[in-house]
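Left out: one protein chain. Kept in place: all the others.
Chain nomenclature is as follows: A, B and C, assigned in order of appearance, with residue numbering initiated at 1 for each chain independently.
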Amino acid sequence: MSRRGRLLLFGCAGSGLLAVLVIGLHGLPPFGDFHGAYGLLVDRLEPGRRHATDIVTALNFDLRAFDTLGEEFILFASVTGVALLLRHLRDEEDEPPRRSVDDHRFAGASDALRLLSLILIPLLVSLGVYLALHGALTPGGGFQAGVVLAAGPLAILLAGRYLALKRVAPHWAVEALDGIGALAYAAIGLGGLIFASAYLENFLPLGTSGHLLSGGMMPLNSIAVGLEVTGAFLLTWTEFLDQDLLVARGEL
Amino acid sequence: MTALQAVALLLVVAAGTAIVFISDPLRQTLVLSIFGLTLTLLFFVLQAPDVALSQLVVGSVGMPVIILAALRKIAQHASARERHEEDGE
Amino acid sequence: MAFAPFAAAAWLFVIGLYGVVSSQNLVRTVLSLTVVQSSTYLVLLGVGYRHAAKAPIVADIPTTSRLVDPVTQVLVLTDVVIEATVIALLLALVVQAHKRFGTVDPAKLRALRD
Partner (left out) sequence: MWHLSALPVVIPFLVAPVLVSVGTVVPRWCEDATAVVVALSAVTICLLLAVHAASEPFAYWMGGWRPEHGVAIGIAFSIDPLGAGIAAFAGVMVLAALAYSLRYFDAVGGLFHGLMLLFLAGMVGFCLTGDLFDLVVFFELMSTVAYALTAYRIEERAPIQGAINFAITNSIGGYAMFIAVAMLYARTDELNMAQIGAVLDGHPADALVIVAMVLLLLGFLTKAAAVPLHFWLADAHAVAPVPVCVLFSGVMVELGIYAVARVYWVMFAGAMAPHTDPLRAILVALGATTAVLGAVMCVLQRHIKRLLAFSTIGHVGMFVCGVGLLGAKALAGVAVFIVGHGLTKAALFMICGILLHRFRTVDEYDLHGRGREVPVAGALFVVGGILLAAPPPFTEFQGKALIEGSASDVGYGWLLVVFAIVSALTAGAVLRVAGRVFYGWGPREGPDPRQARAAQERVDETREDRGRTPPLMLIVPGVLLATGVVGGLVPGAVAWVARSAARFADHPAYAQWVLHAHSVHWPPAPPMHVETIDVIIGMLTLVAAFGVAAAGLFGRPLLRRLPRRVRAGGRGAVVGLRGLHSGHIGDYIAWWTTGAGLLGGACLLALR
């Protein structure tokens, strides 16, 4: 189809679809007037049952923990997929040639940027740990924490030390982190099957509401997700950046 | 709907529409991160702090890094290819 | 006004599709896809919102106060993760496409013409 024909077809079809969507969405309760029995029931039940104060986290890591399990494995599958798609091919050199540290400096990184990154790293790490641990209490949780934690090593990269990044976060370790996180989440659920009656059922003491280790298995799940997400994002980023270096070498 | 929500919604629509109509991928990436921030703002005023935080870390760190790395790589392939062709002549 | 978030969502869905259809650069195609996806956030959170309600965190407020719906928020959280995964995979594919075809213009990818 020509570009014009394609756009013409879409013009008709798209306005049709827009009409269908608008007609359908018009049946929704007006914005702000939602009743939501499921949510209300959860709001009422959850603090008493599991001693969690962030209802979203409670849903995420307990009531609907199985969705989160699926979600974690979507992430895992995607990272595995990216590794598969960006793998080094036989005709593109197997062994990276040995080079001095300087060769892997990020060209645009000035000393000031490096210093900034160095200051940033501990901040990011502590924020990440805080988020992961306080998931059941305040906004945040394993996923957000994972991305923040992964940003720490990324800052090292921006600070211009690719090899340093490799030393702080070697590929095998990041890969293992990703796998262990995913595995841990699935395995914690198994605890429910063994010590309680159903998969992903809580089998840990609930603790005091508002305290760090409250919410039963929620903090554990949150940490598992945190590990996986840290690994996943780091792997994806380095996968994309790794190939960069490979191509750069090809140019020379 | 409060005024803040209306503003946030408008910003989201404007940024989202802008992404589609910009043709330069680099500028598009920039607008995409702005889009991510407007979404974060909207989620925040819709009383969804967990989601806002998630969107913030993904939209302003996670995705832009991947997109920029991908764009850089595409640019490098392109320049490598050009050089290759010049050498060939 | 009560329909605004949903109208916005319908618009973003279709305009994102327009981006995919009209794109001459696969990176732009992928970024347009994120616009399509963002429409799902708007519908989900728009549905779950309640006027003058607080975020579903019961740490500092009495448990009887009016809260927005937590369920849709959880769904959006999953949605955000799915977005990131799909975009990462697609960009990896686009990078490979550029390597193999030497272009990211979908009209110039000609391995699968029938």
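Throughout what follows, a contact is a pair of C-beta atoms (placed from the backbone, for glycine too) under 8 Å apart; a residue touches a chain by one contact, two chains touch by 3 or more.
Bear in mind the structure is a predicted one, so any value in this text is a computation, not a measurement.
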Missing chain: touched chains present in the view: A, C
Chain A, residues in touch with the chain not shown (by the definition above): 1, 3, 6-7, 9-10, 12-14, 16-17, 19-21, 23-29, 34-39, 41-42, 45, 62-67, 69-71, 73-74, 76-78, 80-85, 87, 89-91, 175-176, 178-180, 182-183, 186-187, 189-190, 192-193, 196-202
Where the missing chain touches chain C, by residue: 9, 13-14, 17, 20-23, 26, 29-30, 33, 36-37, 39-40, 43-44, 47, 71-72, 75, 78-79, 82, 85-86, 89-90, 93-94, 96-97, 100-101, 106-107, 109-114
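Here is the rule we go by: only the chains that are shown with their structure count from here on.
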CA centroid of chain B to CA centroid of chain C, Å: 12
Computed distance of Cα centres, chain C from chain A, in Å: 16
Of all residues in chain A, the ones touching two or more other chains: 31-32, 54, 56, 139, 143, 236, 240, 243
Touching two or more other chains - residue numbers and ranges from chain B: 1, 48-51, 54, 58, 62, 66, 70, 73, 77
Residue ranges of chain C touching chain B (in the complex, touch as defined): 1-2, 4-5, 8, 11-12, 15-16, 18-19, 24-25, 27-28, 31-32, 34-35, 38, 41-42, 45-46, 48-49, 53-57, 68, 73, 76-77, 80-81, 83-84, 87-88, 91-92, 94-95, 98-99, 102, 104
Complex interface listing, chain A residues touching chain B: 31-32, 54, 56-57, 131, 139-141, 143-144, 147-148, 151, 154, 233, 236-237, 240-241, 243-244, 247-248, 250-251
Of all residues in chain C, those that touch chain A in their complex: 1-7, 9-11, 13-14, 17-18, 21-22, 43, 46-51, 55-59, 63, 67, 69-74, 77-78, 81-82, 84-86, 88-89, 91-93, 95-96, 107
